[in-house]
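In this view, the complex is presented without one of its protein chains, the others remaining in place.
Should a chain be cited, it is by its letter among A, B and C, assigned in written order, with residues numbered from 1 in that chain.
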Amino acid sequence: MHLWYNRGMAGYHFYHTIHVRYADLDTQWHVTNSHYLTFLDEARLGYLLHLGLFDGRSFLDLPWIVASVSVNFLAPIEPGQDVKVGVRITRLGHKSMHFDMQIEDLLNEAAIATSETVMVAYDYRKQQSIPISDEWRKVISSFEKILPLIE
Amino acid sequence: MHLWYNRGMAGYHFYHTIHVRYADLDTQWHVTNSHYLTFLDEARLGYLLHLGLFDGRSFLDLPWIVASVSVNFLAPIEPGQDVKVGVRITRLGHKSMHFDMQIEDLLNEAAIATSETVMVAYDYRKQQSIPISDEWRKVISSFEKILPLIE
Amino acid sequence: MHLWYNRGMAGYHFYHTIHVRYADLDTQWHVTNSHYLTFLDEARLGYLLHLGLFDGRSFLDLPWIVASVSVNFLAPIEPGQDVKVGVRITRLGHKSMHFDMQIEDLLNEAAIATSETVMVAYDYRKQQSIPISDEWRKVISSFEKILPLIE
Partner (left out) sequence: MHLWYNRGMAGYHFYHTIHVRYADLDTQWHVTNSHYLTFLDEARLGYLLHLGLFDGRSFLDLPWIVASVSVNFLAPIEPGQDVKVGVRITRLGHKSMHFDMQIEDLLNEAAIATSETVMVAYDYRKQQSIPISDEWRKVISSFEKILPLIE
């Protein structure tokens, strides 16, 4: 069985801090919406590094690609505000990983945006999707306390 | 009645061309996922300019803000590839506009990504949501052939 | 006399830390050259905030504009490397400020890039250059130990 999922709300075991830059702001003087995705990318990569699944350097060996992303914008990010991103994987399929992420104010932890992102295991050299490796499945499920749907 | 919607699939009455840049590429040598949102932003702004609803300059008077966005990534955008973005509004609520957008290859028109984006009418000076103005409702509904749900 | 300058090499009284992001990398897997300017912008803004000369929010009241910039690239910035930027003003003219900046490795302080940037005092609402205000001249010259050329 390839469908593993997170039973119950567990909160985030990993947070990644983002220092907001002047260059993240747009003509309306808040962080521009596309940079929310930049923050989510950064946080997901930080999560992988934290779990020891990527060396941070061999980018053509990074075995995933974004399949879909959705973001709900709850509050603007103002100049001078820093944020943190909670990251967790809630479901592991045969080839797909479901990320649940939340951008929060670094200081008061108010929710700024929520996101669901689906990543697919991918071989960039062969340009095709691949099954999630046993190593990734073992490390992620252990970290997230994700269990197989039916043993 | 504030709920107006597009009856039936009508295709796109507006397309915006995007010339892909080297700076849109990431370490995996395709357009990075956050820049898909940059392309969607650019196309939505082009749509507004096309409809004569924004002068392209008075950014604090641009009366909308992104509430939510979802993107399905169907194919990578490779170096040297240019794209166009189809933009249409499928629904006008009291304060919200639903955009249906599609990124396509400029030459063969193959679908690269689809997106649903909800914009909310917003006053940046007062920092609060506002009803969609009669002018916007009139111009958009005329362009999109959107009719009130119940006359 | 409007020409004030820094007599002798004084080192930097201000450093600004930059956390390098995945989105700063390009297809060659190092920080792309244009983002060095992003880092310099960020550091100059941090300098202004540190000196209490800008509130970080009223961007149309930020009274300067970039006149020229030069950068010497001494070493690449690799994935996972963080940097700090030393900022100092070496000369105050009637309307211009000369910045000497250096990007250094955050840990070993090795020089990564050096830059000279000339900023001109500017009124964005009137869209014209203006003399440096007495307040700015006083605060900057005090912080940098810059003296008038001829007393």
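A few notes on this one:
Throughout what follows, a residue touches a chain if its C-beta (ideal position, glycine included) is under 8 Å from a C-beta of that chain, and two chains touch if they have at least 3 such contacts.
The structure displayed is predicted, hence computed values, not measured ones.
Among B:Thr38, B:Ser68, B:Ser96 or B:Ser115, only B:Thr38 touches the chain left out of the display.
When the omitted chain is restored, the residue from C:Leu51, C:Val71 or C:Ile130 that touches it is C:Val71.
Annotation for chain C: contacts to the undisplayed chain at residues 27-28, 32-35, 37-38, 41, 59-60, 62, 65-73, 76, 124.
In the full complex, chain B makes contact with the omitted chain through residues 19, 21-23, 25, 29, 38, 41-42, 45, 56-57, 59, 78-80. The missing chain lies against chain A, touching residues 22-23, 25-27, 29, 32, 34.
The working rule: only the chains that are shown with their structure count from here on.
The greatest centre-to-centre gap from chain C, using C-alpha centroids, is found for B. Chain B and chain C have centres, each the mean of its CA atoms, that are 37 Å apart. Centroids built from CA atoms put chain B at 25 Å from chain A. Shared contact sites, meaning residues of chain C that touch two or more other chains, fall at 22-23, 25, 29.
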